[in-house]
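All protein chains of the complex are present and in place, except for one that has been dropped.
Just so it is clear, A and B label the chains in written order, and each chain counts residues from 1 on its own.
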Amino acid sequence: MTAAFRTTAAGRLKGAKPVKISFDGASYAALEGDTLASALLANGVHLMGRSFKYHRPRGVLSAGAEEPNALVGIHRDAARKTPNVRATVQEVYDGLTAVSQNRWPSLAFDVGAVNDIASPMFSAGFYYKTFMWPKAAWKSVYEPTIRASAGLGVAPDKPDPDHYASRYAHCDVLVLGGGAAGLSAALAAAETGARVIIADEQPAVGGALRFETGSTIDSAAGWDWAQATAVKLAAMDNVRVLTRTTAFGYYAQNMVGLVERVSDHLADPGHDLPRERLWQVRAKRVIIATGAIERHMVFDGNDKPGVMLASAGRTYLNHFGVLVGKNVGVFTASDSAYAAAIDLKQAGASIAAIVDLRDNPAGPLIDQARALGIEILSGRTLVRASGNLRVASMTVRATSGGPERTIPVDALLMSAGWTPSVHLFSQSRGKVAFDSATRRFLPGDYAQDCVSVGACSGTDTLADTVKDAVAAGEKAAKAAGLAKTVGTKVKAETSESWAGGMVGAAPGAGPDTTGKAFVDFQNDVTAKDIRLAVREGMRSIEHVKRFTTNGMATDQGKTSNIHGLAIAAEALGKEMPEVGLTTFRAPYTPVTFGSLVNHSKGRLFDPTRRTPFHAQEEKLGAVFEDVGQWKRAWYYPRAGEDMHAAVNRECATVRKAAGIFDASTLGKIEVVGPDAAKFMELMYTNPWEKLESGRCRYGIMLREDGFIYDDGVVGRLAADRFHVTTTTGGAARVMNHMEDYLQTEFPHLDVWLTSISEQWAVIAVQGPKSRDIIAPLVEGIDMSDGAMPHMSVREGKICGVPTRLFRMSFTGERGFEINVPADYAAAVWDAVWAQGQKHGACAYGTEAMHVLRAEKGYIIVGQDTDGTVTPQDAGLDWAVGKKKTDFVGIRGLKRPDLVAKGRKQLVGLRTKDPKVVLEEGAQIVADPKQPIPMKMLGHVTSSYWSENCGRSIALGVVTGGFERMGQTLYVPMPDKVIEVEVVGQVFFDEKGERLHG
Amino acid sequence: MLLIHCPYCDEDRPELEFRNAGEAHIARPENIAEISDEEFAQFFFIRTNPKGLIYERWRHIHGCARFFNAVRDSVSDKFLMTYKAGEKRPTVKAGEKA
Partner (left out) sequence: MRKYSVFAIAREAMRAHKGWDAQWSSPEPRAEYDVIIVGAGGHGLATAYYLAKNHGITNIAVLEKGWLGGGNTGRNTTIIRSNYLYDESAGIYDHAVKLWDGLSQDLNYNVMYSARGVMMLAHNVHDVQSLKRHVHANRLNGIDNEWMTPEQAKAYCPPLNISPDARYPVVGATLQRRGGTARHDAVAWGYARAASDRGVHIIQNCEVKGIRRSANGHVTGVETSRGFIGAKKVGVVAAGHSSVIMQMADVRMPLESYPLQALVSEPVKPCFPCVVMSNTVHAYISQSDKGELVIGAGTDQYISYSQTGGLHILTHTLDAICEMFPVFSRMKMLRSWGGIVDVTPDRSPILAKTPVPGLYVNCGWGTGGFKATPGSGHVFAHTIANDNPHPINAGFTLERFRSGRLIDEAAAAAVAH
């Protein structure tokens, strides 16, 4: 079955495969190669959408990316629903299912259209002036109502099953746009041997040649030349031709973002193809060849379905073989609409009349139209288009006024001339310049290494366009470093060129009229709205735009911006450039979130770091917690245990026998060199020069401002070698901090820094049995207390592999940390684990580690400190070398507020009721009965149930805490007040005997 | 994404390889322990934040790991030059290309 408006007189889809599509449940015949818009028009369907505010019926305006009206939802399946798809861009495939949007209950009968009747109330910005009384009604009534009627399509409600791809590319010359200009430039650049990428948003190159049938290049029809040129380019090794690819953003230093639509046009994309592909291209030179976009005429009723751009009517005919109407009216200020009328007439449509604003249009196109018997009404304007769901008539009168004549039509083509597409040029931060002769903005000063050619730079004839483009291509290649030019020749023998054009409202849609002459279709912005904005004091075009929302719809003003500016300028009595041009912002057309996200989702959202013991821990049933990018074993529940029970058991076992803990995530840095100790003196508050080889020290690192930055145990392996440990979260930034000082402040020090975090895996074995467990595995180290006291480090072997064995403790028990090369780590773990089993040891996770260290009052930087805590505040004053003359933070520490009385200090907190466990983050007050806002003294930083103490324990920072020992303070919770006593930081083995026990 | 010339690697590399490290040519006072509160605030907190030519530090953290300095136009974001740490602050005029 052939669709009723498909003609054999023109078009390039002859012989294409027939497919079936559905729109709002009705089935239509289409041809492969159609867009959804061309397919529907072929079936005589013009009504495709509803506008944003007034819910007015709308058909297609355009045949391209600038489409404001024909937006639909495309539903592949329940999860693949895409809202706001331009029917003029969506290619059909067999089974394509589209639904209309922003209407209820149906597209033809939309209750929301009542807004159109009440539209005098809904002038631009009306919502700023009302909905304020009663106050509460904004939230309960007005806003929900506004929201429900706004919006267009419906957001997907299921996760996107499709996948997206991403590529980075570099080239010498990037050509944006595959029309005559882009192809010529690409060819010229490519023939020099330059690496060229050319991208075009359409399924096939050709640009305006798609509808411009009067052009001949190199003795071929323009379109055929374009296709042949694309084939030639694609065959060259140094060229990549990207179709269905939109350059959406022009970023700093010639980086251009492109998005390639890979499979949205396929009936069955399969799983292998991505839906879209993001290209981030860095080019030495960019050639912008983005063409121009036709403007509509601004008159009453210009939004009726069936009223469209002349170039659109021509595209539907010359490319798709679709007649947009059988009795077509034309309203124009430019010659280009004549070309459309002539093509349609020759394809069998009748042309009701060409209404031309100009008094005496002249030229070959006008002559040709006349010769075809088309009535030309010059010096006339179109005051109104009428019709309900489709345009039915146009009403004409002289531009100066006078009697009206109504002419029946079933479609209406219009052209107010062409707007050069300076979007990408402007995004490149180039400055546009107003050409007052042609009243258009053209590329002015360039900010990056790029050049505009063809219609986007205001070149009006095809011959000039290809000539300039070839020159630009050669020049760009040369600038990119290619020496030879081959003298590429492209010649346009015949071309179309169009005189005329106008900006602003057509006569008849002036300030004194009441009709709706649309400037921005989708957002329902009329010429009246623009004038109202000016009346209300909006003088900058940015104000006008924001007040009216002109140019802010999904088409981003591609057809409306210039008209809006012209109308505002007229109302202000100024020239257009004085009112300003709104900024062109990326993206050029909307870009799918998924394609920008591409692979960075799910597991690949952020890398997952696992320690060399991860598999062992999984086998032991560990539950993991996220700590930065790490997965750390949190606790090891046994059958029937919850977290609480597991942690209690782990804590008790460590103190009774021993526990085995994965400490690999701690950062490790080797500080080596003759000046290593000097460097350590500067980086840490502690003294290092006198630390003996083989001994360890707990070090505190400050920022220059005196606040604690990091901490960790440092072992001195030799006079010139330190093994530094950092917190897990601090590993990278401490390394950076050290490098910064070493490279830029202390470059005279002879020191090397090496991150060894990933080289050494660490098994902590803590508890009274720790030595018994490890000793049989260790060779070459005397582990007796005399030979290896607490806080010492030895190098030797364990299980036959090298180890740096630390005797240290973060639990208060006798303990060891076994550093082994990561590649051998799993085997060593297994051996230690087997030994541990003999002595009743268990594995413990980060939660038990936290409890055990809190029992001992050891701090966690980042939990008990927060970047506002000094060593003094934390009770670590002893770790600050008092005789030192310099270290990072030495001056910051002495600032008035850091030495003032009443600072928050880290203390222990004992709840009066030992069973009550405080909540971390809970606030502490002296008087719980005071009114709100309460004076808060500090907060609980760490709080746990301690099985070993048989009660809850907590640490917190409290104003003047050290002087409040024994005081009762209060923690007000929503449902109760908890009494606490301020105590020392240590809850278990206060004398520290177990370290040696 | 900026393209940055590392003066150590002598290559233009994408910004993702680099970490900005703030204003350049602010030396840590050698007698830092003795300076006044006001001098400390000037050293640690107060910044030029110029609109126009900015002298700043970068680290080629995912490359050679070296800190170096750059002169950039903070309005156009264009680099005028980069140079090694420790080299003298060059005098560059706005609009000049290195």
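By definition in this document, a residue touches a chain if its C-beta (ideal position, glycine included) is under 8 Å from a C-beta of that chain, and two chains touch if they have at least 3 such contacts.
None of the values given here were measured: they were computed from a predicted structure.
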Original post:
Taking the entire complex into account, which one of A:431, A:489 or A:535 touches the absent chain?
Top reply: A:535
**OP:** Touching the absent chain in the whole complex: find that residue among A:399, A:592, A:693 or A:967.
**Re:** A:592
**OP:** Just name the one of A:436, A:868 or A:968 that touches the chain not displayed here.
**Re:** A:868
**OP:** Since one chain isn't shown, list which residues of subunit A touch it in the complete complex.
**Re:** 52, 80-84, 120-121, 123, 126-133, 135, 138-139, 143-144, 146-148, 150-160, 162, 249, 251-252, 255, 257, 278, 280, 429, 514, 528, 532, 535-540, 542-543, 546-547, 549, 552, 554, 556, 583, 585-587, 590-594, 596-598, 600-603, 605-606, 608, 625-628, 705-707, 727-729, 860-863, 865-868, 892, 895-898, 919-923, 925, 932-934, 936, 939, 941, 972, 974
**OP:** By the contact definition given up top, give the residues of subunit B that touch the hidden chain.
**Re:** 1-2, 15-16, 19-20, 22, 37-38, 40-42, 44-51, 54, 56, 72, 74-77
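Definition applied: only the chains that are shown with their structure count from here on.
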**OP:** Quick one: report the Å distance separating subunit A from subunit B, using the average Cα coordinate of each chain.
**Re:** 28
Subject >> Parts of subunit B lying in touch with subunit A, wherever the complex brings them together >> reply: 1-3, 14, 19, 21, 27-28, 32-33, 35, 37, 40, 44, 57, 59, 61, 65-67, 76-78, 85-86
Subject >> Residues on subunit A engaged by subunit B in the complex (per definition of touch) >> reply: 251-253, 255, 280, 282, 429, 447, 704-705, 736, 739-740, 743-745, 747, 885-886, 890-892, 894-896
